[in-house]
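Reading through the structure tokens given below for one structure.
Certain chains of the assembly are absent from this excerpt, and the rest are unmoved.
Per-chain numbering from 1; labels A and B assigned in written order.
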Amino acid sequence: MNKFTKEVMFVGEMASGAKLTVPVYAFTADNNVAAPTVYIQANMHGAEVQGNAVIFQLLELLQQCNLQANITLVPYANPVGCNHKNGEYTLGRFDPITGENWNRMYHFDQAIIAPFVEQNLDASAEEIQTKFQQLLLAQIDKKLAHNIWGITTGQRIAYQLQRLAHQADIVLDLHTGPISSKHLYCPEYAQASAQYFDIEHTILIDNDFGGAMDEATFCPWWSLQQAYQASGRNFTMGEGAFKKESFTVELGSQEQIDLDVAKQDALSILSYLQAKGVIDNKQYQPQKMTRYACYLKDYKALYSPMGGMIDYLADFGKPLAAGEPLARILRMDNYGDGEALHYISLDQQVIPILHFASASVNQGTELYKVFCNYFEI
Amino acid sequence: MNKFTKEVMFVGEMASGAKLTVPVYAFTADNNVAAPTVYIQANMHGAEVQGNAVIFQLLELLQQCNLQANITLVPYANPVGCNHKNGEYTLGRFDPITGENWNRMYHFDQAIIAPFVEQNLDASAEEIQTKFQQLLLAQIDKKLAHNIWGITTGQRIAYQLQRLAHQADIVLDLHTGPISSKHLYCPEYAQASAQYFDIEHTILIDNDFGGAMDEATFCPWWSLQQAYQASGRNFTMGEGAFKKESFTVELGSQEQIDLDVAKQDALSILSYLQAKGVIDNKQYQPQKMTRYACYLKDYKALYSPMGGMIDYLADFGKPLAAGEPLARILRMDNYGDGEALHYISLDQQVIPILHFASASVNQGTELYKVFCNYFEI
């Protein structure tokens, strides 16, 4: 039975002086040589709690696994968001003071790429891997080092998590949608890995850095690989020195804990880790299912064409024909002298993935997110 | 086909001067003699939107009914709460500025009872009915009349709704729980009426006025009936001059609109109205079901014994044996050096009715509400 360590990371202070802490669990493999190391975190958005239950189940299961590489797991990644209530619900997505999305505060400075390639043009793959990881860590350390002007609350949390993530080859950031089916954000180069998760829908993302954890950990390496390619040296992303893979795993709906479903999601993650050689437990194999993907540009949001109260009609995960209703909008103020019911549909076939968390929407509230131009993978 | 009128009631102003308005629908019966008149409102709590859909279905159905009495219907009863967002969710239960529960601001002054009885000791039942209703309306008008000190935002809304409600014999206030099964708040004297609704669980409430709409409309009459009784005249509550009945109808969960379920709830209300003679449409009959009730003192809240993330386990509406788990609480901060999972159970058999809207709870958050000492009715 594998042992793990538990540490408490200090990530900030509240007005009363109360310490903001994050628990960090770590398994150390005996023979951590070639297999990729792993970093898994959950609950960066306050309401997206199910990942904590998945980490619970992973901790239970990993103790029984044949570990080939180090694994670090961080539940309750954001102690401000985790405890922030507005009414009965947990404020989900942003710093209540500034409005900044908690998952847009990670760091990557594209300007480090060119000088690094120039200075390490002929370095071995191993040297590149080691030195570039050191550079990424040094960048974060510099951000966190004492600075008379300081950094924001969210940056302090994000950078400390990112420092852990940069030390791993594989990064899984566990999120949820509002009311949502399971789906996966996957870098385009890692498309083949999507089949190891028991998740039917995958969004393929390119090399744009927007501040999210997944991007903050794969974009540096992808950018590096491309810069080397431009300089005439070809490395393959997802392999060897560039074996970095980062995914945002969307586990379903927010504001819910279900330990039984979490067990299934933990098994799904283990089958991915098995496929990548992180564990050696052949019983963990992906389920057979048809998997669909679309490119990020085709993962589209539908904004409500009017204010109203929404009866969400479309099933998640199933193709919806053009013209079929996604939702109907109730407008009681129009009853008797206008149209009290409006049906919403699209002009193309889509797969609905998630919808807004509340029935009450303003004109312009994001109603649904759907796959367009999707394809089987 | 019955016609209805639609008016817009002005209930306040926002900081920008934007008018707060409420739509009021009214059917007038041709032969409104003996049958009780009806007032139905929905959405006094911002997140409890399903009642609007029920009023939509009632408006559709009532146009085809054989009306015996006037019916007034008010969706979107609280325009402040209805539009108030905090994050993705609607602020449910209270004025965001003051914290006052929107459904605790109605008016009843017990001090009016004794003088009225004294002055009308020998009046006929009809006189009593007419004069007491006039007195109740005069009380509200006085509250709403210009006063140099003013009234609160919530009082201005509540009193205008109450003025409509006092003009009816039957009052239905459509609410929902957070995550909830259907249930009914019913005055003890009106227990027999609970069987006409397609609702399995009824809470029987006594004559305590706490500021809610149902209490504000039945407590005055109950108090009056009791004062007459103390003076030697006996009237029966729910009949004749005292035919007033008020219910809070809890339609299920908040933050949801489902027009199909709303149709079922509208039919349930029609079978109650048919039973009371408000409509003459024999096709509307209550469903056969076992109905349970408990007294308000036995409708108990369970507060979380610790902070944590809740996996709600108990099914609503089914007896749960003593010792069986209601929920399990995940505490990842304790994993590895404490108990990460805690099971919550009670020491008696209960029927779980509703639970908190979010998986994240503080120590002391209301987890569940359950029926204790319930009985069949």
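Just so we're on the same page, contacts are C-beta pairs under 8 Å (C-beta built on N, C-alpha and C of every residue); 3 or more make two chains touch, one makes a residue touch a chain.
Bear in mind that the values here come from a model prediction, so they are computed numbers and not experimental data.
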Quiz item: If 2 of the identical protein chains are displayed, how many copies are present in the complete complex?
Solution: 4
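We adopt the following convention: only the chains that are shown with their structure count from here on.
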Self-check item: Distance between the centres, which are taken as Cα means, of chain B and chain A, whole angstrom
Solution: 42
Quiz item: For the complex, which residues does chain A have touching chain B?
Solution: 4, 6, 23, 25, 46-47, 49, 52-53, 55-56, 59, 75-76, 82-83, 85-93, 178, 255-259, 309-311, 328, 330, 332-333, 335-337, 340-341, 356-360, 362
